[in-house]
Structure formats: structure tokens, C-alpha cells
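Coming up: subunit A.
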Amino acid sequence: MQVNGQFQPTIVAFCCNWCSYAGADLSGTNRLQYPANVKIIRIPCSCRLNPMFILRAFQRGADGVILCGCHPGDCHYTSGNYFARRRMTLLFNMLEFLGIERERTRVEWVSAAEGAKFAATMNDFVATITRLGENKRLEDLRCKSK
Partner candidate 1 sequence: MQEQVRAKAKALLESGVCDRILAWKTGEFFYDVTPAVFTSVEEIDRDLVYNAFCGANLSKYLIAESRKGGKVGAFLKPCDTYSFQQLLKEHRIRRENTYIVGVACEGMADIETIRAAGIKGVTGGDFTGETLTFETLYGAKTMARAEALAERCKFCKSKKLVIFDELLGEQGEEQDVGRFDEVKRLEAMSDEERFAFWQQELSKCIRCNACRNVCPACSCEKCVFDNPNSGVENKAAASSFEEQLFHIIRAFHVAGRCTDCGECSRVCPQHIPLHLLNRKFIKDINEIYGPYQAGADADTRPPLLTYETGDPEPRRGDAG
Partner candidate 2 sequence: MNDAVETVRRISGVNPLKCMKCGKCTATCPAYDEMEYHPHQFVDMVANGRLEELMGSKGIYLCLSCFACVERCPRNVKPGALVEAVRLMVIRQQEQNHLKPQEIPALLEESLPQQAITSALRKYRR
């Protein structure tokens, strides 16, 4: 999205309910700042993230998608993030294979105690996407005509 001639990326962050969503809450509780470009969607576990959701976000105008879950070994459901890790590893490789910038997708493990890490991650991700510019390769122009 362009705001006053400046590129303002739309970032969708999928956060698992148990660790990362709580980590995001903690960064709020500690008043740690990160850009408003980031909008969080709460999912029960990182393994709930269907690749279709990521593609959907890009279709609808997202410039970056990040998945945050419990650290490997800490999954509330024991194994969810391990499955998510495999799925995302392969999916991101495939997107890159199709020529879509790898920087647009990211996985980060953020625990409920890591409010600072959450904010730092989001600051970094927004900066990366801002540098990268608008998502042009996985866009659906129909959703951009306003």
C-alpha cells in the first residue's frame, strides 16, 4: 500500500495462541514498539497454518507473511511446530523456486516470555519488507484496484 507516496507494507503475522500471541501481548504490556503495519491473526498452533492462508494473504495485498510459534520442543501440543517447520521449509523453498522473494515469508519462534524478541522480530521484518518493496509476484491485481 502507498501512503502519501511512501510504501507502507501490509504484514500478516500468524501467531500461535500459547507462545507467540502471548509474546506479542507481552511486548504490548512492556510498551515495546513495533510498526502498525503488522496485524496479528491468532491461531491455536503454528501447525494450524495452512499454506493456503499465506497465499491468500499475498493475494489480498499482504507484502509479507510471518509465522510465529513456540520454540521447537516447547509446543503446547508437543509436536505442532515441528510439523509447521517442515511444511514451511518446503513451502518457502517452493515459493522461491517460482521466483517469489524468500524474504517475504519468515518463521520465527517466539515464546510467551519473549516480548522483546517479538517486537524486535517485527521491527526487523517490517524493515526487510519495506526495503524489498511491494509484493508484485504473488499479487492479484483485482484485489488492488480500489
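The candidates came about this way: all candidates are chains of the complex that A comes from, given by their letters.
Keep this in mind: a contact is a pair of C-beta atoms (placed from the backbone, for glycine too) under 8 Å apart; a residue touches a chain by one contact, two chains touch by 3 or more; residues count from 1.
Computed from a predicted model, the values in this text were never measured in an experiment.
*Asks:* Looking at the complex, which candidate is in contact with subunit A: 1 or 2?
*Replies:* In this complex, among candidates 1 or 2, subunit A touches 1.
*Asks:* Residues of subunit A touching candidate 1 in their complex?
*Replies:* For this pair, the touching residues of subunit A are 51-52, 55-56, 58-59, 72-73, 79, 82-83, 85-107, 128, 137-142.
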